[in-house]
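Below is one structure; the comments refer to it alone.
Missing here is one protein chain; the remaining ones are kept as they sit in the complex.
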Amino acid sequence: MGFELTQEYIFGHLNYWLFSVLMMTGLYIVVAKGNLVKKIVGLNIFQTSVFMLYISMGKVTGGTAPIFPLDMQIDPDVIYSNPLPHVLILTAIVVGIATTALGLALIVRIQEEFNTIEEDDILKIERAITQAENAIHGESMGGPA
Amino acid sequence: MSLDTLVDVISWALMLSGSFFVIIGAIGTLRFPDFWSRLHAVSITDSAGVILLFAGMCMQAGFTLITVKLIIIGVFLFVTGPTATHAIANAALVSGLRPKEAKGFTGVEPEPLTKPTADPAVSE
Amino acid sequence: MRHHLILRVITKLLVGAIMLFAFYVQFHGDFSPGGGFQAGVIMAVAFILYGLVFSLHDVQQVFPPWLVHKLIALGVLLYAGTGVVSMFLGYGFLDYGAFTPDHPAHGQHYGIFAVELGVGITVTAVMVAIYYAFASRPPRLSDEEW
Amino acid sequence: MSVESTHVAMTLNDHLPILQVLVPLATAPLIVLIGSRRLTWSLAFIASALSFVIAILLLMQVIDGSVISYQIGGWAPPLGIEYRVDATNAFVLFLVTGISTLVLPYARESVKSEIPARHHTLFYAAFMLCLTGLLGVAITGDAFNVFVFLEISSLATYVLIAQGSYRDKRALTAAYDYLIMGTIGATFFVIGLGMLYMATGTLNMADLADRIADQGANRTVRAAFAFIVVGMGLKIAIYPLHLWLPRAYTFAPSAVTVFLAATATKVAIYVLLRFTFSIFQPAFMFEVNTLEFIILPFAILAMFAASFIAIFQSDFKRMLAYSSIAQIGYMLLGISLLTDTGLTAAIAHLFNHGITKATLFMGVGILVLRSGGSFYNRIQGMGKTMPWTSAAIVIGGLSLIGVPGTAGFISKWVLVEATIEKGWWPISILIVLSSLLAVIYVWRVIEVLYLKAPLAGTNYKEAPLTMLIPMWILALACIYFGFATDVTLTASRAAAQGLLAGSAGMM
Amino acid sequence: MMFAVAIIAVFIAMVLVMVRLYGGPTLYDRVIAVNSFGTHTVLLIGLIGFLTERPEFLDIALLYALINFVGTIAILKFFRYRAIGDNLPVNEESEQ
Amino acid sequence: MLVLTAIAVVRMRSLFAIAMLSGVFSLLSALLFVTLDAVDVAFTEAAVGAGISTVLVLGTLALTSRYEKPTNRSPALPLFVVIVTGAALIYGTLDMPNFGSPDAPAQTHVGPDYLEGSVHEIDIPNVVTSILASYRGYDTLGETAVVFTAGIGVLLLISGLSGRRRRDDEEESEET
Partner (left out) sequence: MRIFGAIIVFLGLWLLLSGIYKPLTVGLGVVSTLAVVFILTRMNSIDEDRVEIEIKPVGFLLYQGWLLVEIAKANWVVTKIILAPSMPIKQHLFSIPYTQKSDLGQVIFANSITLTPGTVSVETEPGQFLIHAVAYSNDDKAALADMDRRVTACEKADIS
């Protein structure tokens, strides 16, 4: 692989790597952060980065948006980008917002029942409940789950 | 031909000055010392930046429906921009954020606000 | 924000325009970016704006919750119904060619129109319903870290 | 496609694949639209029964190894979405619709006692959607469509689990954890699909298989495979990714637990099967990726670790949840053997475990209904007061262990056979050993139910018939499929052969 | 060409505004930053449309302007609402 | 800039700021979509990410709390998970075709058929719409069903179905 090719390769893949980094940031928020709302936001970031990855697949250099002129007189020289990833992502975005809405609704309920939205606090409360149960019903194993 | 050049020159001028004001506004938001003065920096972008840039784009678009759309967006921004700014200022004022008055002035205090007390019905 | 003069007036002026824009996006999905989903969201945003500036009570009078809940279902049924009609016409599910067998492209137009309308209705209703659901909960004011 | 002037009108029979999904899908909004609580349950039940009939009809058509393809919208496959029914998914459809049809009569009483009445309409709508999603995942021949329907079912599942909050508030956090895990899983799945799409340019499963076969294994395809397996693994609750499952099963309303335990993970396993065998050619992935050596240890670990934890539970319901994880281990073991017999065992176990677990969870549900809890010291001695329920639980328990004469025995037997066939006899011993663990935890339940005295001052009535009958149908099914081995095994074998034939089976 | 210049300018402005967004210090500072950021985005979308010679996509810009406004109002509604607890009928949420 | 926003979200404590930042993140990603020719997607992302989800997150915050509490969990395990995933992702991209390359499989196999077919068979200018509503119309039905599910899910969780009259409450009192 000569230098020219390498450079082209790197620039051709830079976008993917960038999106990967973004995805990982989002994933990190989801996994590492204890606040439930923040987790949802992280999930959003994670998903949005995946969408970017998809959309960047559909891009054709020199292409334009896959919408023909109104009169349907299509110039054969014009390159259109691939519309399929766009469609998939539209669906995925909708799924994403649906998940977000549900997650937030769950958080609201959790807040009402537990009076906190911090994972650590919730774990504490749940441990207390489990211990109380064990005291009545005998020891069990398998952690607070 | 010359008309085209003229249009180009004008739109260049509009674009450049628009860009200038947009950047100025941004610098203002960065440089100004407190919230109240930043409000004014933002309104530069809202007014001058928007007007000039949209005017420039209109020049380029010519007399088509695109121009109409640009104008619609422009009007829309024109209506919402100050409204939003006003709302922010208002919210800040109500929440108790007071501007630092310059020397020699005492600001008009709006009638004393009820201190943000928690609603007894809801707070447990 | 009932006493809030500027917001009230501007909202009144804008809500109509926003709704019109939503309809525009709905019906021009064939020609320009947009379609049922986006239109539904914009429509819902119009109602949400109205609810924010005026009151939840007002917006629920304009667009009563029971209607919202019926519309949620109606949109999906409209979509599925389009497919079922094409099935009854002896074609496959969602084969819009069924509507005008002589000129399939026209059938496609009608089919897409109906389907997008279904999506639009459901999305509007769902988004408004979610807003209602969140907004009608009594807020919690126990923490004071402002 | 539709441009052809000679259009042959399609008959109802041709529409069966789409109707399979459409019936529950259309029922859900109908329920909401009508909004009458009196009609809700009947509507849901009719829809479910109807799709059960359709599933039987489909299974009869494809049991001989033929394939039905249905082109939605009249667009030929690589462009449009295709429904493709072969022996494997017809079998899964049969299981899912069958269980849902049995769960609904059961749910009527159980839901009434666990969920406030004003939520019943929406509850059944969500139930229908969950069913729709599972059926849609099982039947489709389009990779992205899998994702869409998977999300329908997942979202509905989160909501259904959260309905347990009226009994125990931990249902909410369980649902939330599942939501996070499930969404990460689904997103991983989407990443995998994206990579596949990037490498091949198509989303139709058959087309994908073809093009991957042409291309051979490049790094993109391998990474795609990894993402899809991990993504699905989260949904299946493969051992290290199982953390959401015990909580979700424990705190969900009884009827929901029955349905989920018997179907949701099974459908996810089906997707894994479909992707590993039909899309990524077995030869390709097992030579290059040596997946067997990754899945195998986890499968065995699941069998033992989860069983151990199950032994020490003091809550019947949670014990069953852990045992589910162990049983999933058996299925994965069957898959990782990669032989005809191994796959047959996995698919048969998928089915048998489905009905076994449904029986057991139904039993727990009834106990909970009467006693208000599923802790051992709450339900002790109920074998005397509620003989029918307890007897069914015993049958289910025996099937879970794999006692000869029950359904569970058959699939475990075939599994042992498969390991011996492959020459991995240590693993056969491990299977037997882990079954012994199952003996212990099932024995604990039987001991609690029959050998301990009932709690003082309790006199529980036997369960209502609407709950008993579905449970007994399933319990009898456990026994029936324990003797009439050829039914399940024929179907499983047909499915396994179809899968192992790789994309050839898809064509 | 001129669009490119303008795009670069708007972009720089966006970066600057973003610094303010991170910096805070009060929430209101962030709100003005977000609001201003939205305005910049509207401009940018319009300009990109012209740069790529598909200016018919101005709909998106219009949508942005709209969403930006509603978003700001939503945020503020919150602030106000939190700040003034009682007597004003601002807290619609607690009506019901 | 996107990365910066994301990192800021990691660091910030104020959930309000996070809500706003996620709105900004959406705006930025929508901008990116516009430059990548995906105008429809940008449209949706703008409406959803910056509009609806911000409002929803704010709505949640109103009902819950505004600040994240610090946690003393070790970030080692999450970092490990993230790094493994990231490595897998990067590994997967190594064999990908270059960005924008017109002869990538994704560009040559099915995509052009849609562009081609949309002209003759459906005859509307926006190819995205024609795929969305016709070629893959079934996915869109699924999408609508997802929205529907979310809708009834939220209702089931935090509100409830309302009839024209308060019929439900009456019945409830009858039954119990």
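Each chain carries a letter (A, B, C, D, E and F) given by its place in the written order, and its residues are counted from 1.
We take it that a contact is a pair of C-beta atoms (placed from the backbone, for glycine too) under 8 Å apart; a residue touches a chain by one contact, two chains touch by 3 or more.
Everything numeric here is computed off the predicted structure, so don't read it as measured data.
**Student:** Wait, the hidden chain, what does it touch out of the ones we have here?
**Tutor:** Taking every chain of the complex into account, the missing one touches B, C.
**Student:** For the chain left out of this view, which of C:Phe37, C:Phe54, C:Tyr96 or C:Phe134 touches it?
**Tutor:** For the chain that is not drawn, the touching residue is C:Phe54.
**Student:** Check each of C:Ile10, C:Met87 or C:Val123 against the chain that is not shown and name the one that touches it.
**Tutor:** Result: among the candidates, C:Ile10 touches the missing chain.
**Student:** I need the residue numbers on subunit C that touch the omitted chain, in ascending order.
**Tutor:** 4-6, 8-10, 12-13, 15-17, 19-21, 23-24, 27-28, 31, 50, 54, 58, 61-62
**Student:** Could you pull out which residues of subunit B are in touch with the chain that's been left out?
**Tutor:** On the side of subunit B, residues 21, 24, 27-28, 31-33, 36-37, 39-41, 43-44, 46-48, 51, 65, 68-69, 72, 78-79, 81-83, 85-86, 89-90, 93-94, 98-102, 105, 107-108, 110 touch the unshown chain.
As a convention for this text, only the chains that are shown with their structure count from here on.
**Student:** Using the touch definition from the top, what's the fewest steps needed to get from subunit B to subunit F?
**Tutor:** Each step joins two touching chains, and the minimum needed here is 2.
**Student:** Common contacts of subunit B and subunit C?
**Tutor:** Shared contacts of subunit B and subunit C: E.
**Student:** Farthest chain from subunit B, going by mean C-alpha coordinates, please.
**Tutor:** Measuring from the centre of subunit B, the most distant chain centre belongs to D.
**Student:** Could you give the separation in Å between the centres of subunit B and subunit D, each centre being the mean of its C-alpha atoms?
**Tutor:** Going by mean C-alpha positions, subunit B sits 57 Å from subunit D.
**Student:** For subunit A versus subunit E, what separation do you get between their C-alpha means, in angstrom?
**Tutor:** Here subunit A and subunit E have centroids separated by 23 Å.
**Student:** Measuring from the mean C-alpha position of subunit D to the mean C-alpha position of subunit F, what distance in angstrom results?
**Tutor:** 27
**Student:** What are the residues of subunit A that contact at least two other chains?
**Tutor:** Answer for subunit A, listing residues that touch two or more other chains: 23, 27, 57, 64-65, 67, 70, 84-85, 88, 90-91, 94-95, 98-99, 101-102, 104-109, 111.
**Student:** If a residue has to touch 2 or more other chains to count, which residues of subunit C qualify?
**Tutor:** Expected reply: 7, 14, 31-34, 37-38, 42, 45, 48, 69, 72-73, 76, 80, 83, 93-94, 96, 104, 130, 133-141, 146.
**Student:** Quick one: which chain pairs are touching?
**Tutor:** Inter-chain contacts occur between A-C, A-D, A-E, A-F, B-C, B-E, C-D, C-E, C-F, D-F, E-F.
**Student:** Give the list of subunit C residues in touch with subunit F in this complex.
**Tutor:** Against subunit F, subunit C makes touches at 29-35, 37-38, 41-42, 44-45, 48, 65-66, 69, 72-73, 75-76, 79-80, 83, 93-94, 96, 104-105, 108-109, 111-112, 115-116, 118-119, 122-123, 125-127, 129-137, 139-140, 143, 145-146.
**Student:** In the complex formed with subunit C, which residues of subunit A make contact?
**Tutor:** So the residues of subunit A in touch with subunit C come to 65, 67, 70, 90, 94, 101, 104-105, 108, 111.
**Student:** Given the complex with subunit B, which residues does subunit E contribute to the contact?
**Tutor:** My answer: residues 2-3, 5-6, 8-10, 12-14, 16-17, 19-20, 26, 28-29, 31-33, 35-36, 39-40, 42-43, 46-47, 50, 55-56, 58-59, 61-62, 65-66, 68-69, 72-73, 76, 79-80, 82-87, 91, 94.
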